[in-house]
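Omission of a single protein chain aside, the complex is shown with its protein chains in their original locations.
The block that comes next holds chain A.
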């Protein structure tokens, strides 16, 4: 039972983690894309549709990643090339994604989907207590951990990561140094879109293998919030996502046990707990200031 609970927590946390890590890279480059929910839901409908048509969840995942990236390109073109307001454009992207996915997915409603198989490694998966937890989950769970490690390494251990962060901190100086600010921001936005698409595919291929309109149900917004509360640090995003997942699942178990605490309060616990803990770990103001991308959300027009 204990192992089952941990696996359930991992399933709840994984889509949040994937989308958050993508958005973290976007925001570290100084761009605020509030369209995570829209990109995610586009990924969900694409992943479901392609997997259903081809019978292969992996093709679904691939298509979701591509569509997520392409969809974010729309945001990139508007905000980076045409320099529109990032907040308004991001919100528009969310609305567009929710509407468009509903239209595209109309014929998928009520159809059982294709489920991605769990990993099975002989001997290891059969280990008692921890076998399934460490060696028997869905493949995307491992991808999400690798993704977090990869992004942490990229941002803080590579030159390209340093360049990306420098753009996020001061795009004017970066531009003066000859760095292609707009080009790199395009790449970052597309990476964020690809991650959101992947997170969406996780929902429609692993978490609940089906398509329903609005099936993201606000997870894109939670992913956005996690990035801020984690003060733009990848491993803290992971901590936040798992904490959120743990309290979400924990409160359901508390209810099923019938402990008699009002369910409305229990339902709000994941949000409360995540905020409290992340505020605590980022209470060092100086460190938070250092981590916050100073150019976040500010428009950039290169002078020629």
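A few notes on this one:
One rule holds for everything that comes next: a contact is a pair of C-beta atoms (placed from the backbone, for glycine too) under 8 Å apart; a residue touches a chain by one contact, two chains touch by 3 or more; residues count from 1.
Going forward, contacts and distances are computed from a predicted model.
The chain that is not shown carries the UniProt protein name "Simple sugar transport system substrate-binding protein", picked from "ATP synthase subunit b", "Small integral membrane protein", "Nitrate transporter" or "Simple sugar transport system substrate-binding protein".
Of the candidate positions A:8, A:56 or A:84, contact with the unshown chain belongs to A:8. The chain omitted from view is touched by exactly one of A:93, A:174 or A:215, namely A:215.
Think of the hidden chain as still there; on chain A it touches residues 1, 4-5, 8, 11-12, 15, 102, 105-106, 109-112, 203, 207-210, 212-215, 217-219, 248-249, 252-253, 255-258, 260, 262-264, 267.
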